[in-house]
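The other protein chains are all here in position, but one chain of the complex has been omitted.
Lettered A and B in written order, each chain numbered from 1.
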Amino acid sequence: MANWGMKISRIGVDVNNGDDKDMIFTSKYSCLKGSLGTGIGGNKVVANDGNTETVTILHGLNYIPMVKGDFSFNNTNFQILPYFNLLGSLQIAFNIKADSTNVYLTFNLLELIGPPANYTIYYKCFIFLDKGKL
Amino acid sequence: MANYGAKVSQKGYPVGTCADRFLTFSSSFPTLKYLTPSSGSTTIPSSGSNYVTVTHNLGYLAPYLVVYNGSTTTGVGTSNLMSDNDSYLTTYMTTTQLQIEVSDSFDQYASSIGDTVYFTIYIFLDKLESYTASVIKTSTTSSGSSNNYGFKISKPGYNVNNCTDEQLIMSSSFYSALIHKKGLLTGSSVSHGLGYIPAIFVYEYDSANNRIQTNNLSLQNLHYVTSSSLYYDSSVGTGDGIYYIIFKNTV
Partner (left out) sequence: MIIFYNKKTGKIFSYIQGRVHNKRDLQCNIKDSTIDDKDIAKIIIGYEETDIEEKTTKITKEKKQILDFVIEVENIEEYKGNKNIKHNGDKFDFMYKIENGENIFDYKINTKLKEIDKI
């Protein structure tokens, strides 16, 4: 069967005989594709009382997508979700998951020793069109 | 020297003048290409570890994503990227195989010993060797048609005229991950020069075993990214650096 498609090689690579991995793009292999605009951002106030707070995003895909998220305490230094750690006396459990309807970003802070406080958590989330479950 | 090539912008952005990060496709910036995704499963042991192993035989270290889909107890209707419900996944990628480790404490607060656990696995074709894209345009402009011009390519076997969005290899309607910079970071930071916070993938490098890996203890504190640089704390974890991919896209 004829192999129709297109490919574009990197600079210095002959498109006719270069390896697929050296192509900028080839229709032989899928790329990660984004859904819901070009990304989602937000912020959330979370108390350090051990209660889980959730941001719920209706994604409208009717299947389970792959989702990726990052967070920051200061809107400057971002780290990949999930994040499970103990920083000083602050226990942190941040996660991101999706089902066939929603994406859920969950934030749980538990202060083990110190006083009650609220933290503003900045998040960014990317919902792929690519399936999170085949 | 003339710069030949092609580029397609996202809807609403003028292709001639928009910033690099608003392009869906450009012959100047590589995309991340994935092999056919696969599924895998194993059981949570009462002691020790079980492994899901995917043999890729690429002959080099390649980026990957593993999605945890749930267990016998939780059901399999979810996707957690690179984590279970309370911890980062422990995974290892060598030049021939990807392994997902499932220990007796896997998903310990949600699943049970003896449960079958399920995964969806993406392995990318691209190498993790050093690469830096040029920064062609950084700021965006106001003009741009809202009309939907563009192109789309369907996966083999699917009719491009009526397939679903997910069945496309690429479409100018949806933006794709364009690579800005990748390589191995062993020092404290690498500058990306983008001026905004980009999306990233990171993997810890274990040179003794020639593999890349992820696990909860080290990956959490190994790195963070700002609008200027990716930072690495070599005092955390057991590896010898982090392999990273920095994308043109913001998260």
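By definition in this document, contacts are C-beta pairs under 8 Å (C-beta built on N, C-alpha and C of every residue); 3 or more make two chains touch, one makes a residue touch a chain.
What you are looking at is a predicted structure, and each value in this text was computed from that prediction instead of being measured.
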Visible chains in contact with the missing one: A, B
Residue among A:Ile40, A:Ile64 or A:Leu109 touching the omitted chain: A:Ile40
Residue of B:Thr140, B:Gln167, B:Thr186 or B:Ser234 in touch with the missing chain, whole complex considered: B:Thr140
Candidate in contact with the missing chain, chosen from B:Tyr51, B:Tyr131, B:Phe151 or B:Tyr196: B:Tyr196
Residue numbers in subunit B that touch the chain omitted from display: 10-13, 19, 22, 139-142, 144, 146-148, 173, 195-196, 227, 250
Residues from subunit A at the interface with the omitted partner, ascending: 35-45, 53-61, 75, 122
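Everything below uses one rule, namely that only the chains that are shown with their structure count from here on.
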Intercentroid distance (Cα basis), subunit B paired with subunit A, Å: 9
For the subunit B and subunit A complex, residues of the former touching the latter: 5-6, 10, 22, 25-35, 37-39, 65, 67, 69, 76-83, 85-88, 118, 120, 122, 125-127, 153, 155, 165-166, 168-171, 174-177, 197, 199-200, 202, 216, 219-221, 223-227, 231, 249-251
Subunit A to subunit B touching residues, read off their complex: 5-6, 8, 10, 20-21, 23-35, 38-39, 41, 61, 63-70, 76-85, 93, 95-100, 124-126, 129-134
